[in-house]
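Quick one: the structure is below, questions incoming.
Missing here is one protein chain; the remaining ones are kept as they sit in the complex.
Chain IDs A and B follow the sequence of writing; residue 1 opens each chain.
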């Protein structure tokens, strides 16, 4: 018992908790006093939404090694599901988020089950197809506004909501990754046949990965819908899916911190390049190609950035074999 | 142990925060390099400069820039220059919110001009309402833009320079029944454009109410290339007229392919048809016996129109389309309101905009009704051998 308590109240854990609270309070004060103006707030929120999307896709693509490129479809389900609950049926925001996320998760199962027979590129193209089907179906439902989308959604998403959900998402997925189930998923990525021989129920874990990924994409969709006032089917096309995929791959498949850093960096980059209309996408695409050519495994590979890793790096000056913060315990 | 991995998350969040502060540092430097807001009127432009509707956004910005250049050359308003900051919303509604936020918070815009499409404009309506910054859309024709859907109240801060969909749809329905004497119609709608859906809806309502019959109601999506399958299906229902409220690129292909299939019935549409490209795509011959409602015609002999066309041609070396003329008109309406407001105060500009009366623009004298929609006439244009000719002018 004391051993367990000791683990819970380890220095790094306390530091983390304090850091989370400080960050939350600091930004909250910044927003309240207007030091962080609406433009920065919007980008900060976008970063949080993109982080949730990236780490949730990372469960499927990075941890389990399944190639999904239809993530925007799940996001759309979450966005529409939650907006219907709050806008059309008048439920509170929390119910909206939950319903959106659960609806997305159900879709995840729906997509996951039949496509699990497929591998690699075939799965990729099938998920892309599913994403497009979701979009086309939404486009043709008049109840949700068709092409015009849903308008006049109340702006419920505020800093406490988005921050706590981002932290919860990242922590849940982190912990899932290091749990028995997470390790089972990783073993599927490393070698599916070997994993099966070792008695891992591959289908079950693939479905779990899809469902979890879809669930959190749904959360992101709900947050998105309730910050931007309006949602339209075109927002959730395959270009959005590609965006999310790029965060994950650029950060390093299987690296949570990598996804977080890439989602953050690219969102800021996109905001910066706003002034250069046409040049923006050219720069963005060039950057993508160059990063992939120089570091095909992504910025962090499968490694994670952590306090412990950094501490180890500094305490062990001869750490040549491992780069800064490489925590080989994962992946 | 369980919490250990959370560390990574926090590191990253801290990292993002530090990046963000770095970002804001850069931003501050940038704004301080610009003239302080007190020295100039900052007008934001939220336009489609890339993406699917890039041609619309660019034309509108060109039109608006012409006005602001003229005003600045004449010494500005009350001695202050106008600084027009047009940013790109990638033809996406989400990005439109983002751009509007940047214009309001970073550039300190006192009013925003844009966007050209209803969908993108809707993306910033709520934000502008919350921030109390007036928005003047150049060509968002969907009624929902200026009226709140739930409460049916006018959105105080939202205005537009164009007429609205019900008017356009009704005008063409009456035209097909009364002028062309046709009793059955087929409708082919761009289902991805709220604009086109609005037009189609009001056309169908007006047409059936006055005794006409809709025999086919089909849809396509923006970017489609091949319409022969849908057109073959429509052909089998033998309609007297075909109503295609879409944008010129698809419309051009539809008219061309309809004629190839031997459908020589009149084809009609709305202001989305207005582009020199329409003739290039469809071909002059195919476009005979087609009509569309529009804000203006570059062939109009009215000196105000010709003066504008000449100015525009001189600067940009092309004939202005309706997006360009509405960009120009929107800027004119805004400048007029700025003059009456007297100072760069969003509240006063809004009041001045709402009180807009008889402002002379290229598309007519503009006054706003209670829903912030300009009351003005529509022109019906007939295509003859690749030339736009006036068929009729319909007063509201």
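Keep this in mind: a residue touches a chain if its C-beta (ideal position, glycine included) is under 8 Å from a C-beta of that chain, and two chains touch if they have at least 3 such contacts.
In the analysis below, contacts and distances are computed from a predicted model.
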For this session: Pick, from "NADH-quinone oxidoreductase subunit H", "Proline-rich protein", "Phosphoribosylformylglycinamidine synthase" or "Branched-chain amino acid ABC transporter permease", the protein name that UniProt gives for the chain of this complex that is not shown.
Result: "Branched-chain amino acid ABC transporter permease"
For this session: List the displayed chains that the omitted chain touches in the full complex.
Result: A, B
Seminar exercise, completed: Missing-chain contact, candidates B:69, B:218 or B:392, resolves to B:218
Seminar exercise, completed: The listed residue (B:80, B:183, B:228 or B:348) that touches the chain absent from the view is B:228
Problem set entry | Residue among B:106, B:121 or B:191 touching the omitted chain | B:191
For this session: Determine which one of A:24, A:91, A:284 or A:313 touches the chain that has been left out.
Result: A:284
Seminar exercise, completed: Absent-chain interface residues of chain A come out as 61, 67, 114-115, 117-118, 120-122, 124-126, 128-130, 132-133, 136-137, 139-140, 193, 238, 242, 245-246, 249-250, 253, 278-279, 281-282, 284-286, 288-289, 292-293, 296-298
Problem set entry | Touching residues on chain B - with respect to the absent chain | 50-52, 54-55, 58, 191, 218-221, 223, 225-226, 228-230, 232-233, 236, 249, 252-253, 256, 260-262, 277, 280-283
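Criterion: only the chains that are shown with their structure count from here on.
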Seminar exercise, completed: Rounded to the nearest Å, the gap between Cα centres of chain A and chain B is 35
Exercise. Considering the complex alone, what residue numbers of chain B touch chain A?
Worked result: 1-17, 19-20, 23-24, 26-27, 49-50, 87-88, 92-94, 97-99, 101-102, 104-106, 118-119, 122-123, 125-127, 130-131, 142, 144, 148-150, 191-194, 197, 221
Exercise. Which part of chain A faces chain B closely enough to touch in the complex?
Worked result: 7-8, 10, 12-13, 15-17, 19-20, 23, 26-27, 36-40, 42-44, 46-47, 51, 139-140, 146-149, 151-152, 155, 166-167, 170-171, 174-175, 177-178, 224, 228-235, 256-257, 260-261, 264-265, 268, 271-272, 274-275, 277-278, 280-281, 304-308, 330
